[in-house]
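Here the complex is missing a single protein chain, while all its other protein chains stay put.
As written, the chains take the letters A, B and C, and residue 1 is the first residue of each chain.
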Amino acid sequence: MIDKRFLTGEKVVINVGKLNIGGDNPPVFIAGPCSVESRDQIIETALALKEIGIDILRGGAFKPRTSPYAFQGLGEKGLKYLKEAGDLAGIPVVTELMTENDIDVVLEYADIVQIGSRNMHNYSLLKAIGEIKKPILLKRGMSATINEWIMAAEYIAAYGNRNIILCERGIRTFESYTRNTLDLAAVPIVKKETGLPVIVDPSHGTGIRELIDPMSRAALACGADGLMIEVHLNPNEALSDGHQSITLEQYRDIYKLKLSYNKEVTSRH
Amino acid sequence: MIDKRFLTGEKVVINVGKLNIGGDNPPVFIAGPCSVESRDQIIETALALKEIGIDILRGGAFKPRTSPYAFQGLGEKGLKYLKEAGDLAGIPVVTELMTENDIDVVLEYADIVQIGSRNMHNYSLLKAIGEIKKPILLKRGMSATINEWIMAAEYIAAYGNRNIILCERGIRTFESYTRNTLDLAAVPIVKKETGLPVIVDPSHGTGIRELIDPMSRAALACGADGLMIEVHLNPNEALSDGHQSITLEQYRDIYKLKLSYNKEVTSRH
Amino acid sequence: MIDKRFLTGEKVVINVGKLNIGGDNPPVFIAGPCSVESRDQIIETALALKEIGIDILRGGAFKPRTSPYAFQGLGEKGLKYLKEAGDLAGIPVVTELMTENDIDVVLEYADIVQIGSRNMHNYSLLKAIGEIKKPILLKRGMSATINEWIMAAEYIAAYGNRNIILCERGIRTFESYTRNTLDLAAVPIVKKETGLPVIVDPSHGTGIRELIDPMSRAALACGADGLMIEVHLNPNEALSDGHQSITLEQYRDIYKLKLSYNKEVTSRH
Partner (left out) sequence: MIDKRFLTGEKVVINVGKLNIGGDNPPVFIAGPCSVESRDQIIETALALKEIGIDILRGGAFKPRTSPYAFQGLGEKGLKYLKEAGDLAGIPVVTELMTENDIDVVLEYADIVQIGSRNMHNYSLLKAIGEIKKPILLKRGMSATINEWIMAAEYIAAYGNRNIILCERGIRTFESYTRNTLDLAAVPIVKKETGLPVIVDPSHGTGIRELIDPMSRAALACGADGLMIEVHLNPNEALSDGHQSITLEQYRDIYKLKLSYNKEVTSRH
């Protein structure tokens, strides 16, 4: 029914520098602010996260915002700061690409290229990043079926790039208590259907700071290959998504899961 | 915003015989067939589950079916068989009540009275079971918001019965790969909002046999106080819900979670 | 695919006194307050509506409310007032039945028995009203698929009562601007699939007073056999659903549609 020619279910491990994602490897921890807000902010955040433990630094420079009057990100300046912060901390960085026109500049700074939820159905963009080599982090569209999400990954693969990490980030439902409904059942499903690593973003998936910890536990328990979490030095002053960002202290608790899961994941396979 | 007068968030532990549900107690395992199909079937199932490990036996005698031409359950005969099976195995039983008119007969046989998803908005029924003493297992309506679910519990509490166990069983969304979308974020939310124990039904929550194991792990990881799982001696011959029922062997693997979580739950609190 | 044995698609006309609903008959106008609030209120409303033009008077006596602390209706007293108002105005009345236990009392006063959205999946209730003779107004469950709605009607028919009027009243979606999403495509679909008359409730279907007029026009344009509209003498003081109730003056404008559609409906068939 799902016409997959490249993503057949055979296990794929993605390499980012020395880091291996997927397969029997321990879960990766991706953390950082929603937006790069300043050079100081992202460097301070990166170094603090490095001290706690982190695999990949996240930070948005081009921000897709519902309103044209909301903060739209620092653009290329943000990319430079992010890269500089990653270099200082010695960790790779991931950031969102919103348009084919920015591919070159994003590739110059990013180790992993993120396709956000609002662009999962943007087939022109999917074809374009199918022609590059760097790993892609493909978020599920906010109302994409599992089938459509898999086919979006198949687009990228069909155009030549099979370095794809999938990211479940919640879907849109009638429930309004949470920002989205985190669909954790999608994790074992798309792992099995595609063989690709699947990570979970509990920050967008719930929109509520207090739920990041329990949903991170749940995500890893059902087989997620990693987590992507919004962390802010001072969530209440964040320029975007502050209500769903956690503090460094809260992140420290969640990072403890990495150690306990290292062993368990190994024993499960 | 949610007008809770009885379910204030203070922790509630429900007692069913010697069993304690909620609070710091280990997760309860509720298992059994979707429907009681015969005396032999339910007795054989109960004894086999007892041998593996089980806290509460489930089995439907009155079945809410979309079609009037589908199997509607064995009725009171089913209740008798269920009770007999529970007695032989030495475990309490839970079964669904569909109408006020059956309260007396269901109370005669059941240790816990289940209100199914289709009746969560049936306020007459909620008031009626508010006036009994036995514990209630209140499933979330398939399209009920968290707020409406909490208020359904508040109905029961307001009419006098605070022995309520909540059960997340998936909500209706656009996704069609799974039968429902299991909303695990609801678990920590309703625990905090009401203080009641919350269990998870991954069988209805996914509708797919292979997902019961990973979603059971996820449910317990985010704090569920128990699991309700459809187990059938021969799922492919079940009169209802066979595709989402697991075998005894598959249940045996899931039950191992109980031992590992006993310790972890204790250490978390 | 839909196992319909009684509702085969052959056109059914429902008779309520001298009124004929469905088939080639002009659309019926059902109007009145959400709740019967007092004897004076319902009588004054009925007489005013009669003066403008109305086919059936609506008014709730048993109210399904999300909160146990909200106004629950006047009960049997409300039924008496409603019947008295209908008699004075010379029009039949429709009111909601919430539980089998109230069947006798509701049948004593009502000309049409309404099954509300929250009870569309209440199969015990559907079976019980299948055994009576009076016409049933079956609202679509707020998250019922068209298939499930049709099967709910088939329950009633299978138990002996084929005097069924279906009522589309909006479904639950992610959209929050409106209270529900009015699914007008369901009108031609269920008319064709069942042959039953289908009416539309734009009041619950939108939850916004200003939308009642355009959605009433749309409903009749796509073939609805009638409208059910909440009208209140003073919407801002209504005990329930005031924001979606219209004034008598607004109703007067909408009622003009009846005359224009009489001719058009006739010429279309």
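The rule is simple: a contact is a pair of C-beta atoms (placed from the backbone, for glycine too) under 8 Å apart; a residue touches a chain by one contact, two chains touch by 3 or more.
Since the structure is predicted, the reported quantities are computational estimates derived from the model, not experimental observations.
Checked against the hidden chain, the listed residues A:14, A:28, A:43 or A:98 yield one contact partner: A:98.
Listed residues C:61, C:85, C:219 or C:254: the one in touch with the omitted chain is C:219. Of the listed positions A:34, A:137 or A:151, the one in contact with the omitted chain in the full complex is A:151. When the missing chain is restored to the complex, the residue among C:46, C:184, C:199 or C:246 that touches it is C:184.
Residues of chain C in touch with the missing chain: 143, 145-147, 171, 173-178, 181-189, 192, 205-206, 208, 210-211, 214-215, 217-223. Of the residues in chain A, those that touch the hidden partner chain are 3, 5, 64-69, 98-102, 118-119, 121-125, 127, 142-143, 147-148, 151, 154-155, 158-159, 172. With the whole complex as reference, residues 143, 172-174, 176 of chain B touch the missing chain.
The definition used in the following text is that only the chains that are shown with their structure count from here on.
Separating the CA-averaged centres of chain A and chain B is a span of 35 Å.
If you average the Cα atoms of chain A and of chain C, the two centres end up 48 Å apart. Multi-chain contact residues of chain A, defined as those touching 2 or more other chains: 143, 173-174, 176.
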